[in-house]
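Up next, chain A:
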Amino acid sequence: MSDGGAPTPEKGKLALYWAASCGGCEIAVLGIDDKVLKVAEAFDIVLWPCVMDGKVRDIEKMPDKSIDLCLFNGAIRTSEQEYMAQLLRRKSKVLVAFGSCAAEGCIPALANMNTREEIFQTAYHDTPSTDNPDGVRPQIETEVPEGTLHLPLFYDTVKTLGQSVEVDYYLPGCPPEPDRIWDALVAILTGQLPAPGSVIGATTTVCDTCPRTRNEKKIKEFKRTWEIIPDPDTCLLEQGVVCCGIATRAGCGALCPTVGSPCIGCYGPNEGVVDFGARMMTALASVIDSQDPDEIDRIIQEGIPDPIGSFYRFGLANSLLRRKALAHNGDGRVAEPA
Partner candidate 1 sequence: MSESAFEPKIVGFLCNWCSYRAADLAGTARMKYEPNIRIIRVMCSGRVDPTFVLKALSLGADGVMLAGCHPGECHYIEQNYKTIRRFKMLKHTLRALGIEEERVRLQWASAGEGALLASAINEMVDQVRELGPLYWPGNWADNEGSQDAIQALPREHAEAMEVPA
Partner candidate 2 sequence: MRYGYYPGCSLTGTARPYEVSTKAIAGPLGLTFEEVEDWNCCGATEYMSLNKTAAYALVARNLALAAGEDKPKDLVAPCSLCYLNLRKTNHYMAKYKSLGKMTNQALAAGGLHYTPGSLNVRHLIDVIVNDVGYEALGARVTRPLTGLRVAPYYGCLLVRPDLNGGSFDDTEYPTHLDRLMETLGAEVVDFPLKTHCCGGHMTQISAETAYELIRRLLHNAAEYRADLLVTLCPMCQFNLDAYQTQVNRHLGTDFHLPILYFTQMIGLAMGMEPKALAIGQEIVSAASVLRKIGTAVEVEEAPQTRRKRDDKSLPMPRIREG
């Protein structure tokens, strides 16, 4: 560290890293306001690319497990991000998947509905704003007179942090609410932590904190948000709006439904759930008010035109199937069974 002076021996070391994500998590850290000073009291920050200069090689040189806490936000989209995840895992005592991208893939992982080839085709060729007459594409290796330049490998499938390395704790949210961040930091600092591998958060869902009145549910028609001016006091789902609050872990304080906007599921699934989308699918389907297969089909097709966007907006990478089928997976099995 160049600016903090010599670290006092009792101070811990903190690293924050940013992989495939929007940067919102970085800002969310600042959302804890003046409590950030308490963080500074407790830790020396050894890596925080967003805020201060630092070199990866400095981290590489550190002994293993010499970082006390690493808050890692962002999903794993490239080989460089995976390398950093592995590096920080090795150097950190506690690695936290910070925010939805690291925890479950989030918006970057919606790219799993496409292949690398499709993404490159769009990004480097098809978009109207692209001017690329030579059809240049990023290469992993480029020879220049000075030597070989490297770019990270762009993966076909976005992964979560947990799918790349072992994660100690997960802090969900897009981004995590400042209060929850502080709660987690307090828990980490005081050592009052749940079992490794678990999520630091509530064990119930958004409905628990939602002020709207809930009744028995029967849905004849799903509505998109622009099709309805919802009644301010009744459960949005009962009004036909696909609200993910039923399945989404509490922690946000039901910010969206409180102001009439349905929950989109950024806090991820509740404790113990393996597939967020499955919970939404089964819950919504269960309360469709029809016994006629054709009508049920119609209600679903018309009401939920984009099931992945509706049910896996934040969790596609972390879902059981993780992505859309790759065309080339069909014939050749990747691994032979034993």
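Note that a residue touches a chain if its C-beta (ideal position, glycine included) is under 8 Å from a C-beta of that chain, and two chains touch if they have at least 3 such contacts; residues count from 1.
For anyone wondering why these and not others, all candidates are chains of the complex that A comes from, given by their letters.
Not measured: the values here are computed from a predicted model.
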> Looking at this complex, which candidate touches chain A: 1 or 2?
Replying inline: 1
>> For a test of understanding, state which residues of chain A touch candidate 1 in their complex under the given definition.
In response: 56-57, 60, 79-80, 82-83, 86, 113, 140, 150, 152-153, 155-157, 159, 274-275, 277-279, 281-282, 284-286, 288, 290-291, 293, 296-297, 300-301, 304, 306-308, 311, 319-326, 329-337
